[in-house]
Structures are given as C-alpha cells and as structure tokens.
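In this view, the complex is presented without one of its protein chains, the others remaining in place.
Order of writing sets the chain letters: A and B. Residues in each chain are counted from 1.
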Amino acid sequence: MSLLTTLARLEAIRSGRAEPLATVLHRHLADRPMVLVPLATAAEDGAPLAVLLGTDRAEPRLHIVPQPLNRERRAEFLAALADDLLPYLDSFAAAVELIEGSEKEPATGEKTVTTRELCLDAPQLIVPNVGSVRHLALLGRATRFRRTAEDPDPGPYPAPTRVPLLGRWLTHLTERAQVPGSSLLLPMTGLLARHWATGQSLLEDQHLAAQLAWHHPPAGLTGAEAAELAETARGTDGRLLHPPAGPATDPRFDEKLLAPAIARFDAAQAAARQGRPDAAVDLAAAVGELRHLLLEVLLPTWTDVWRGLDLLRALPPGGHLAERWESDRWSYTGHRDRLAAGEPPQPRVDDAVTAARKLAQREREQVRVGVQEALDDPLAMAERRLAGEAFSGVVTELEPAYDTSGRTPKPRPLLTVHTTDRPHADLGREVHRASGPAAQKAEVVAFDAAAGLITVRVVNGMGRKKEPEAGSLPQPGEPVTFTLFELAPRQSAPLPEPDDTPWTHGGPPSAAPRSASVSEEWA
Amino acid sequence: MSVADARLASTMNVSLTDQARRLAALRGGAEQRGLDARALAALAANPGCRRRAVLDAAGVDKGAVAGRLGRPAPFGRSPFAIARGTAFEARLKADDCAALLEPLRRHLGLPPGDGDRLDTPDLLPRSGPAVRAARTSEALAEAVAASLADPALWTLLDHPMLRLTVAGAPAYLEPDAVLVHGGRCTVVEIKSFPVLDGSADPAKVGAAARQAAVYVLALQEAAGLDGPSGSPQDPGPPGSPELTVLLVCPQDFGQRPVAAAIDVRRELATTRRALARLTRIEELLDALPPGTSFDLAPDPAGQPTRPVAELTAAVDEVPAVYGPECLSACELGFHCRAQARAAGSVEQIGRGVRADLGDLRTVAAVLTACAGGGIPAAPRDPAAAEDPATEDPAVEDPATARLRYAAALRAEALSGVALSGASG
Partner (left out) sequence: MSLLTPPTPPSPAAAADAAVAAILAATVHPAPGAPRGVVVDSPPGAGKSTLVVKAARELVAAGERLMIVAQTNSQVDDLVDRLAAKGTELTVGRLHSGEARPAAEALRHPNVTASSKPADLLELDVVVSTAAKWQWVKDVEPWRHAIVDEAYQMRSDALLAVARLFERALFVGDPGQLDPFTVVGTEQWSGLSYDPSSSAVVTLLAHNPAIEPHRLPVSWRLPASAAPLISEAFYPFTPFRAGTGPGDRLLLPGTRSDGSAVDATIDEAAEYGWALLELPARHTVRTDPQAVAAVAALVRRLLDRGLVASSEQGRVPLTAGRIAVGTAHRDQAAAVRAALGALGVPVDPVAGPAVSVDTANRLQGREYDMTVVLHPLSGRPDATAFHLETGRLCVLASRHRHACIVVARAGIPELLDEHPAGDPVQLGSAMRIPAGWEEKIGGQVIGLLERVGAQFPDGWEANYRVLQHLAEHRVRGS
C-alpha cells in the first residue's frame, strides 16, 4: 500500500467514513451495464448454484440450479443463462465504425490500405467481487469445450450450441479482465477500492457490503461499526442479515436452510419420477422455495452493486477513459470476429507465444493506465511525485538558449521550476512535460534541492522554426508538471508465430498433443 | 513398543511436567482440544502472536472463548463441502485403492506392476488415540521391514494415528494415508479442491503442504530422526519419510484423482521452528499472573457461565499481534480486531503499512504528525544530530517528514490548489 493510500485509510478511520482516493473516475462505466451476481456451490469452485442478473436495477432475473450435483439441472441452468446473457453480449455487435489502416503485404512489402470494423460500443459486466470473476472464468472453462448436437461426435450429453458459446464469451471477458485498465468485466469491490479508501484493510474490503458500509454508515454508527454489522450480524433465525456477496454462500445457510430445501427438492423429484399424483405441485413448490431462498441471499448484493454504481457515476470521468474504452471495443470486436470466422474455442492452456504476448500486453497496459491515471488525476500524480517520479511547481525563469551544433541553430531553452518535490532527478535525466499542448521532452541540467529549484533544457515540442512557437513553452508564473517516466508505453518486441516456437520453449505447440477433446466428467 | 517409541515415551515422561500442568490449569475444566495438524500448521501463520501460542498450547477451545467474548468466529464448513470430501476419499479407497495407487506409482517412478501386492493392515480405527498410535507404530515397523524384504509389496496405512511431542505433551495426528514401499514411507494428503488444467489454488496447496509437513515431522520423530534433515542425498534410516509428499485431488471438474508431488522441505523447516517456539512457552506462562484461566465454567447444559469481563481480562493478559490476516486464520480474529481498533493501532489496516511509519504506531500519532502539530519527537542521539541525511533541521524524524509531505500532496490534490501557490 502506498503511503498516500495509508494516509487516506487512516483519515477514514478518524472520520468514520470512506475518504477519496481519486478526484475523477478511472474506469469506463457503460450506460447500460449488465450486473451479474453469481453464487457457487460450496467446495466446488466451478459448480454454479444461482445467478441474478440484468441491466435494470428494478428487474433482476434469477436463474438457479435446484440440485447442484445433478448434471441435467446444471445443463438447464447454463442454457438459461446463455439465453439471458448472449443477447446482451450480441447487442453491440452490429453497430460499427470503419477504421482505416495500412497493412504491409508480406511478400512484396507493399503497403495497402485496409478498413476494419470497430464496434461502436461494447458490453460491460459488473460483478460484486474478484471471486465472482474467478467463478465466471471457471464457468467459461467448464462450458467452452462442451460438445453440441452439431458436433460430429456429440457424446452422451450434447449441450445446446449456445452453451459453449457462452463459455467462450465468459473466457474472453475474464481474460480481458486481467488486462490492467480494461473495463469489459469489473468487480465492484475493486472499483470502489480504486476510488475511495475505507478505514479497514484491503482484505476486509473484499466484502462488498462491508466496504460499502463505510460510504453510508447508518446514523450513529462509524464506518467500522457498520462494516462489522455487515460482516457478522445475524437474525434470530441465525441467518446473516447481509449475506456474503458470493460466489460462496454462508456455511450456516447451507446447513440450516439450503441443504434441507435441496433435500425437499430431491424428494419431490423422486416422487415425480415414481409418478405420484400431486408430485408436480410438490416439485414446483420445492423449486419455488429454493428460488425464494436464493433470491433472498442475492438481492442485498444486487442492491449493493447498483449503489456502488451510483457512487461511481457521481465522479467526473477521467480524460483518458474513452481512449482506454476503445481498446476494450477492439477486444470485443476481435472476439466477435473470431466467433464469426468459426475459430475453435480458446485452448485450456496458453502456448508459449500466446502467454508471452499476453504478458507483454498486460505490462504495456499497466504502464499506460499508470501514466494516464496520473495525467487525469492530481491525486494519482501526487503518488508519483511522492515516489520521486515527477515534480510539480511554478516556472520561475525561462531563458532562451540554442543548440548551434547543426547547420541552423535550434531552440533549447532553459526552464527553471520552483518545486517542493524531491524527484530522483539526476543530471542529464530525461523528463517529460505533463499535460502540455504537445509532447515535450527536456533534460535536467541543474537541481538545487535546498532551494527547490530544478532547471531543465527543453529539447522538443517547440515547432520547427528557429524560435519556439508561441504557446509551446510554459511562461514564468505558470504551473507545470514534469514526469521522469515516459508518457506513452514502449512498443513490445515482436515474438515468433506459435508455429515457429523455438526449441528452447519446446517447439511448435501443434507438435504436442492437444487434450481439448478429452471428455469432461462435469457439466 | 519400538525403540523409537520407547525413546519418545521417555522424553515425554521427562517433559510431562509442571508445564503441562500449568497449561491444563489455564484450560480449566474443559476438555483439551487436541492440536491437529491443521492447527499446528496454522501456528506458523502468525508466530509472533503470544495470545494464540498460549491458548493453542493449552488446548483451549478458542472458538468457544471467542463466542463468549461476543465475537464468535465466522468459520464453518458447508455440509456440501464435507459431503464432497467424503465422497472423493471413499472413491479413492474403493477397489483396493486402485484409483489412488495408479497416480502414486507414476510419481514414485514405478511402471504399472502386475505383480504388486497391496497390504492394508487394520489400524484399529475405533480405538482411542493412544492405542491407535501404538498400533500404527507397530504396523509401520512391520510394513517397513516387509517392504525391504519384498520390493513388490505396498502397504497402505489408511488413516494411521501418529504421535508428535508438542510443548512437552503428545499430540495425535491423523494423516489421510501413509504409503510404505521399498523401506520408505510417503505421506498422502487427500484434498477435495480440484486441480484444473494442471494447476490448483496456490493458497490451498500451500495449506495442504504445511499440514503434510507436520505428518512428515511426526514420521521423522517415529523413525528416530530429530535433527533437521533436508538432504535428498541422505534419505535417513529405513522407515524415514520421503520429504516429498503426494497431494491427491480431483482432476478438473470431475472426481478422477490426480496426484502432485510436493517437496515439503521448506514447510518442514517452518514447522520445526514453530514447534521449537512452543517449547519455549514456559517464558510466556511465567509472564501470566497466577490464577489466570480461560475456563468458560460451563453449566450442566454446556452453556458458559464465566463472567465475560473476567474472561476478557484473562485473554487480555496475553498480548496479541493482530493483523487483518487473522480474521480468516484465527477464531479470536474479530475480538483482536475490535481491540486493535479500540487502541487505534495502525495494524488494523494491514501490517505492511508500518514500514512507512517508523516509530509511529497509532492512527492518532500518524495523523497528528501529518498535521505538523506538536508530536513528541523521537528520542535522538548525538550521532543522528550530525546526520547529514536529515536535511531539514526543523523536521525531527524522517517518517514524520515524509508523512507531512504526503499529507500536503494529498491536500493539494483534493483541493485543486498547487502546493507552490499557483492554481493547478
């Protein structure tokens, strides 16, 4: 935890309320996000129990698995979930813009103009916490290889085509969620924790209701007291007043309520199979009871996620959100295209080249989101200033100077900044002007730490003329921020194609047997 | 009784002393909560906490104490999880453990052997722990001897009972299985979390490894090894345990078993240290006022009658080292959190934050330091007074200086007014 975050948390302890960690919104929020609250069966990470979802807070839709160990019930659940979720995911596929680009013909080296489709908008899934993301990833893994009636060898339990399709989307979204700064799938606990500090630890923040309690503690209670109630308060029937946000349920709920209700369902089903007369009524009642139980568990969290969205929407959006959302749109468009092209589902395990590419992308995006957040938000920039990676101050002097080594002299003005910051600004160090009219580099030529004066030589961003273009340089009295880090991530080095994987990494993956077709016991 | 057993018993007689009696007194009338491998492994989770060390060594039911203190532990196991675990283990042990032996052969480097024989001696599962331990010890010795004579012989000790001396008293431990082959034994740990596409939740595997290390330690004790042995080149005398244990889990989403070999030397070293610390419990006991007791004084119906204030005072006699990790690892976590909050200690938001705060240990001290108010300067000595690294003579402590700077940056960013005066 950075010192500034520590400070904010300690302030939250003092005030008893959450304290800001950001002055702007740092993640894109869709106009019509899909909120999805999943529950899993205890001790079986990938086995779904229920899900509550929808784009309208007033109309959540519930799907449950009345008997989690029953393959058919699970299959029905997955099909229903696919029916519910896929139309939302597909609804962004049609509206596109055309983006022009150029491509190099590998054989001739000739450049040709190409146009590519980019979806105008993309879906966004909001889940309560990181555990929910992991659960969706497991669901994706469990379903994307499911064989369907259309497969040449459908196996004994063919699934509807939309089930493996759902699996591929869930896999794509949960993979994308690993990319820093991405917004196709976001956990609410993480979103809130990025923007506000509570007076508790990050571990405790994983409990959505406890984290939210710091935002609106009931009158007379501190955030800590309200959070503890959210964590532990139980009603007279022993049930938690605020059930955990999942995907796991409270073991005592499992024991006292869920297990008996499932047992009643089993009994009713057994009776129905034996053809007992009023079995259908009993079965419907048993299912109804389970739906009621699980809805009661899910609704508080459903409300919490929407409350979290309300809080976040009150923040002004950061300046780079649209740019990063465009990457998400590309990601969505790319997956849409792969599905359309009939590509096979994502493999179980990445091959060496894919893993390296993904790592490179994540590292690049990590840098990008770090830079963009600092540019968008003075509080994020404050982190970098405290770390000695940036300095802000007021220009005290602007002295014209020139590089006369070339044919024509080039402007290399000296800029002196008064700052209270202590950057690791060694002489000769390259620095970058933040939020200037254009990208501008400079190098440190003097640093008087005692007087707080840093002098830099500006080397570009001044136009092509002999004198710096008007407005291209900050003037004395003007505030300015320089960073010691570059303002754009570096390009990643090229990697071989998977089929050219070298001997050091086991050779091409196609040489090794793929096990994707092995049948699964589950699902 | 084997030689090792006799040796163990004799050391126990020496150490079943005064200390064991003092620990029993702390527990009061309650039955001793046996330290199982899970509890022993958990000791290493927060070795600095004296409260936990004393209560665990005394075999106090921390969950019951936490309940009486008004902040019960939120732990529990879902019946679904229990059912799943039982079903998986039953499936493994069906058909002469066929489902278990196949992966084990692979890991032990043995081709599928038609001539192999499996022996599963009766370990008297319905007897008391001491009897079971004695029977296990006997069966283990026989199995080792027999396996040396017959390389095709495998012996599976199903739920054996091992004994380990902990803080001078015997603790009884029940591994899922111990497999004897070729004169060596291997601990088998069966867990119901899945191995998905060749990987599993690292936290769960870590916990399983620590638990298995406790069993390895008990087997080492039984084999008469008492020094740290960590060398794969020197496996030790016959019967000594392999330092690699087998973790058996369901594969992917099904119930098919998959085994993983886990080298537990690291966990073994950690466990040794944790146990050595427990034997030093004497010092902690000495620090307690005479008459300290965690007895809940249950009435005939089992309801505690001990006054809460009195119990709180007793628990508070032993200092705790709280961190948010305790909430998921210790029954007293919520109680200790409430105390940490009441005391305003900075650890309530995480232990790691202390690294930035120097000597400052409370929320109030940190926030006062930020405000630049009159915090008492840390005592300084002449050497530091001439310290060139402290550039600002007005600022006493570097932690304070950095905190003030951070607070100023935060205030500036939130107010939208630049530190150096200009508007940003």
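Following the convention adopted for this analysis, a residue touches a chain if its C-beta (ideal position, glycine included) is under 8 Å from a C-beta of that chain, and two chains touch if they have at least 3 such contacts.
These numbers were taken from a predicted model, which means no experiment stands behind them.
S.K.: Touching the hidden chain in the complete assembly: which of B:A58, B:A73, B:A260 or B:L332 does that?
M.R.: For the chain that is not drawn, the touching residue is B:A260.
S.K.: Give the residue, chosen from A:V349, A:L398, A:L414 or A:L453, that touches the chain omitted from the document.
M.R.: Among A:V349, A:L398, A:L414 or A:L453, only A:V349 touches the chain that is not shown.
S.K.: For chain B, which residues reach the chain that was dropped from this view?
M.R.: Residues in contact with the chain left out: 44-48, 106-107, 109, 111, 195, 198-200, 202-203, 205-210, 230, 232, 258-263, 265-267, 269-270, 273-274, 277, 321, 325, 329, 351-352, 354-359, 381, 383-384, 386-390, 398-399, 402.
S.K.: By the contact criterion defined above, which parts of chain A meet the unshown chain? Give residue numbers in ascending order.
M.R.: Touching the missing chain: residues 178, 180, 349-350, 352-353, 355-356, 359-360, 362-363, 366, 388, 424, 493-496, 500-507.
Here is the rule we use: only the chains that are shown with their structure count from here on.
S.K.: Within their complex, state which residues of chain B touch chain A.
M.R.: Result: residues 71-72, 74-81, 84-85, 192-194, 196-198, 201, 252-256, 324-325, 327-328, 334, 338, 341, 344, 346, 348-350, 352-353, 356-357, 363, 366-367, 370, 391, 402-403, 405-410, 412-414, 416, 418-424 of chain B touch chain A.
S.K.: So in the complex, which bits of chain A are touching chain B?
M.R.: Contacts found on chain A: 1, 3-4, 6-11, 13-14, 20, 23, 41-47, 68, 138, 141-142, 199-204, 224, 228, 231-232, 249-252, 254-255, 259, 348-349, 377-379, 381-382, 385-386, 392-394, 418-420, 449-450, 477-479, 520-523.
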